[in-house]
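With one protein chain held back, the other chains of the complex are shown just where they sit.
== chain A ==
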């Protein structure tokens, strides 16, 4: 008995007796491990943070975290969480409540979009760490030929016309993957609609809102790009990385994508993988509008931090989280790993402006950004959208209403995904 207890305690403490906090991180370029080391130093022996890397994609990260949390894993001290999956983990009580003082201290200057993604049922259930949003990237030469003033908001219709007239490709994500839900949600929200009427409801009462002008408008954009071949031949299997490659090519024109494309394209230019003058031809703007004059609702991404309800080190974990999300660590993470801060003050770092000339646009976009449906059944909703909106060439006017009906049938246990 004594031996067993000793072994169990040894699992939670280092050799020197220092409590060890496990931080389950999404894969990155080493930024979270560096921040873990910094905060371990700052803790001066009160705790040590060790990182454990989760699988690559968000869906697989969710699977592993959910299984561990459901099994009562006591090592879930700190978790890097994708915002759409937070309600699913919060609803069954898998996440420890955020103490009021921690919530106040860590969200005082958080950008609106990022804060919305950290909440469930009007309560802060996780702490925003970094926020992400998609921008409209464009080739200046193509926009100029099309006669578009990119200092003003542009619409999807204008982009489609420009690509069609110049026989260029639009960089969008048409794969049967999470990126499709990101796109559809942004289109619906930009058209003033929403995917779910009552996202907080239970599975039996959840009602979709895709049978609407906004839903049909979203289907029209996806279907037009798909059926006219404006997304390129790879569109049905094209996610973020593939659309970046398309955008960099000779037929690139406009692209909606996350900010990672900037450091990635600069690195490619340095390696000689793309022409050097490509960088000078790339511009950026806030996400395109669905109709002229109606503010767009760009996609929101990023990572929040949560603590497992079975964690044996909850107080220390919240202490560590406060250190991790300090604005200087968020700035460091942006500069080193290309992931934008959720904190407004983190953007004050002069190095950010130097490395990311589009930082102000990102910040503006984050203020406009709208999260994906926040529901404990997000996985079902998202998968149904992905299945219905792919391949984009087969998306038609009726796709929106069919998707809505399909989601409701799945949630009521009447259909398989």
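As a convention for this text, a contact is a pair of C-beta atoms (placed from the backbone, for glycine too) under 8 Å apart; a residue touches a chain by one contact, two chains touch by 3 or more; residues count from 1.
Here, contacts and distances are computed from a predicted model.
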Options "Methionine biosynthesis protein MetW", "Phosphocarrier protein", "Sugar ABC transporter permease" or "Dissimilatory sulfite reductase subunit D": UniProt name of the undisplayed chain: "Sugar ABC transporter permease"
Full-complex contact with the absent chain, from A:30, A:45 or A:92: A:92
Residue in contact with the excluded chain [from A:19, A:97, A:234 or A:263]: A:234
Where the unshown chain meets chain A, residue by residue: 59, 63, 66-67, 70, 88-89, 91-92, 94, 176, 233-237, 242, 245, 376, 379-380, 383, 390-391, 413-417
